[in-house]
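A protein chain is absent from this complex, but the other protein chains hold their places.
Chains here go by letter, A, B, C, D and E, matching the order in which they are written, and residues are numbered from 1 within each.
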Amino acid sequence: MNALSVHAPVLLVATPLLAAFVVPLVAKLGSTVRNAVVGVFTLLTASLAGLVAANVLAGSGAPSVYVFGANPLNLTLPSGMHVPIRILFEVDGMSAFMILITALVAVAATLYSFSYFKEHSGGEMYYPLLFLLLAAIFGMEETGDLFNFFVFLEIAGIAACGLIGFRPWRGRSQEAAFKTMALYTLSGLFVLIALGLLYGQHGGLNIAYLSSRVGAGMLDLVALGLLVVALGTKAGVAPMHMWALDAYGEAPAPISAVLVASSQASLYGLFRVLFTLFGAAVSVAALGWFLIALSVLTLFVGVTMALLQKDIKRLIAYGAVSQIGYMLLGVGVGFTTSGSRPAYGFVAMQGGIFHMVNDAACIGLLFLAAGAVHRASGTRDLNRMGGLGHDMKWTAALFAIGALALAGVPPFNGFSSKLLIYESSFAASPILAAIAILSSILLLAVFMKVFQAAFLGPRLLENVREASRGMLVSMLMLAVVVVVFGLFPGFFVDKLVTPAAKALWLGRDAYVRAVLGG
Amino acid sequence: MGNFPFVVAMLLVILGLYTLLFKRNLIKLVIGASLIETGVNLFLVALGYRTAGIAPIYTYAPPALADRMVLPTPQALTLTSIVIGLATTALLLSFAVVIHRHYGTLDVREVKELKG
Amino acid sequence: MNGINSGFGAWNPLVWTALFLGIVAVALAIRALGRKDYKKKTGQTKVYLSGNEEPEPEDLHVRGDALYWGMVEALSGYYRRARALHTGILSDYFAWIIVTLGIVFVLLAVGR
Amino acid sequence: MKKAAVFAAFVFVAAFLLFAAGRLHPFGEPSAPAMDDYFLAHSQAETGANNVVTAIVFDYRGFDTLGEATVLFAAILGVVAVFRGPREDER
Amino acid sequence: MIAQEIVQVITLVLILVGAALAVSFKDLLASILALAGASLLVSLEFYILQAPDVAIAEAAIGAALTTAIYVIALRRTRRKEKE
Partner (left out) sequence: MRGEMSVIVRTIARITYALILVFGFYVILHGHLTPGGGFQGGAVVASGFALLPVAFGAAAAKRYLNPSLMRHLEEVGSLAFLALGFLGIGISFFYNVLANSGSLFGAAVPFGPNSGILNSAGTLPFMNWAVGLKVMTGLMTIVLVLLIGAGKEGKD
């Protein structure tokens, strides 16, 4: 058991990779065998994720290190060296938190896919791509090496675009996939340039080592700018959010949910860069306020444009973009005040980080429900829907839970995290809190519109059937998370969010020390 | 010679960026991405060069120069980055082919069903 | 344990839910005080529209577009601009990235 | 107007990148080669490979190579999926 | 040493010329061939920079395979870039 715990971080990445390589081979044996294998590997991955997170949280979020190919495996520095020479995984509270989010979304999306993709061709490509995407997200969240992060970023991008364009008989999906891939490529290359600049100056690729070396030199700042913009693009921060609408809107429904997790992993990378990599060097208040401005823009553009949409998935995609704004707002307030460290800065970090898991659950639930609606009604146009609630009672109820939670209506989980963001951003500047609350109200209006147009009213469509059981179960799983996190927020804030926020806000020294010692 | 190779690498990146921003053909955009990719690879390898160094391979290396080898890490990184570049290019081009099949055009300004 | 305290205020969802359910119970109680002799689907519950014919339910359904036309109309200036910016053209996506990158560089150079 | 603004931003970014290239360590004299010197000195003893680049690619940074192989695998799956031909309707 | 530097500068300048041609050609096939030429020169430059491993990879992948993929894709789409 102990060996399993020790190797859990790498197994968490290797298991989905193994699944991705094995599934095409066993797919020859028929779809039942394939689905069984996929299910087993998903559960295995999820339990490994739980194990990793449990190990880290048992140590209250202190970073643990896994060095690839070293003997012994926690030997970060060979004797006499001050530079880590091997790739290493470094898992701290924040990583553990992100891993749990990804595992949750992964289980829900895979379960949902079993029914959603039952009669589609290409399952032997769909599930491997999904596993690759998951492995890449886990890798991004665990790695302590900048180039390794870039590699996982690229795997995530390529697998995601393969999945977005997975239905090539729809021209729009190809358009979305091309646009997304082009933007992913550009931002990936920005990361690579930044990495080159950092390597050229400091001769290392390890995040902890670089963090101990970067200063406020001009080259380091150029690298920082490139990293911020590239990771912001991948996370879907306005005004670079436009790919996100196309991608979330056109991808198959379960993939949209996983893409949200992938965007959050990029956001995690952004936070890692801001707080850990450049945590000591950068005291640029202007950058913090710029991030806050971007987050407010993201919020506002997301909700207002959502009001106009006719396509149900594109509408939810705008909602998803606006939620990225909330996370960035919370953490941006934390970043701006990280020099002076007032109490509300930490609360803001907690709010922003807590909102990540809430967003993954609600948006995932909404995307899955929208997929069920699309499948049942054969259309995504809200103007052609109506009265679906008569035939799809469960879907309607679950959609309502997701929508209310996303709009921040108590007692669901969206409210608890938004409350933390409102109060702390009010302390930073009342205008921010006002905009955040206004956006929440608009979001409620948006989802009233969807619910009214799709589920209420007289039956407009014939032959509508309730979503299949597998789809309902996966939605129910996310809904349970939404409700439980809403009813017992204190427990989760204490156990999960606070270690994560501490790891970012105060944990830089511990992060560096875990690698460099001393 | 100064930093001429670095400058050339960055110029390649800039040319690629120019293509992405101001060219109108989807395949031209892919060419732009490839140019950036090439530029970054050149940049990485140039970072590791040592004047009058030799390749980091000990087989039949001239013993006199054996302590002056160029840095190997950027070369390893570049190998990975080259394959990643090929993967993205292939994927982008196949999307472009299917887009052409559906839309009948490769003009960026006409491939915009997803808007608003 | 189940509530959160931000340092400025506290939030306990269980208390809130209990209150909410209490209010619902009160509302139901008030509703129960109403007349019980109405029969559903008879003339007693039929809508009376000043003597006009009651329209078919299909015609009464408000489509998704129509729900907030007033708000969209009021903000038409903003919406015209916002829609114009979401062109769907890939070059514009890149342009936004470059412009943002330029701003970030300025901020880093100036605010150092 | 819009195009001019984009062009201005492009020129500005390009200037920054060129500036960065000029400010780097002089070409041919890496400023911090400690990690690479370790590889050059120890790769033969630790991995037994004469080619240091191979030693790095497969041993010191083997995990990156696994990732790179995965990238290729993902691209193949993506390309095959895109060209798997027309089938089924929207639902 | 001087001769090597001259070769290197010439190679770098030619790379730039090839890249500029790849960007400016209206005929996409010519553009792709210019890109392939630039790639080949970059591979030569890698060799000059004492990176034979990368040079082989760049010559095989960057110059040969990428070009093949571009040409295949081009066959099925429009060859000329529209004005």
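Basically, contacts are C-beta pairs under 8 Å (C-beta built on N, C-alpha and C of every residue); 3 or more make two chains touch, one makes a residue touch a chain.
The shown structure was predicted, so the numbers you read here are calculated from the model rather than taken from an experiment.
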Contact list for the unshown chain, restricted to visible chains: A, B, D, E
Positions on chain B contacted by the hidden chain, ascending: 55, 57-63, 66, 79, 82-83, 86, 90, 93-94, 97, 100-101, 104
Where the missing chain touches chain A, by residue: 7, 10, 14, 17-18, 21-22, 24-25, 66-73
Interface with the undisplayed chain - residues on chain D: 44-51, 53-55, 57-59, 62-63, 65-66, 69-70, 72-73, 75-76, 79-80, 82-86
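Keep this in mind: only the chains that are shown with their structure count from here on.
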Pair of chains with maximal C-beta contact number: A-C
Farthest-lying chain, centroid of Cα atoms versus that of chain C: E
Distance between the centres, which are taken as Cα means, of chain C and chain A, whole angstrom: 24
Distance between the centres, which are taken as Cα means, of chain E and chain A, whole angstrom: 38
Contacts with two or more other chains, residues of chain E listed in rising order: 51, 53
Residues of chain A touching at least two other chains: 147, 151, 154, 158, 161-162, 165, 168, 174, 178-179, 182, 186, 193, 200, 218, 222, 245-246, 305, 308
Pairwise chain contacts, counting only pairs that touch as defined: A-B, A-C, A-D, B-C, B-D, B-E, C-D, D-E
Complex interface listing, chain E residues touching chain B: 1, 5, 8-9, 12, 15-16, 19-20, 22-23, 28, 31-32, 35, 38-39, 42, 45-46, 49-54, 57-58, 61-62, 65-66, 69-70, 73-74, 76-78, 81-82
Contacting residues of chain B [partner chain C, same complex]: 17, 20-22, 24, 26, 29, 108-109, 111-116
In the complex, chain A residues that touch chain D: 17, 20-21, 24, 68-69, 78, 81-83, 85-87, 119-122, 125-126, 128-129, 132, 135-136, 139, 147-148, 151-152, 154-155, 158-159, 161-162, 165-166, 168-170, 174, 193, 197, 200-204, 218-219, 222, 375, 378
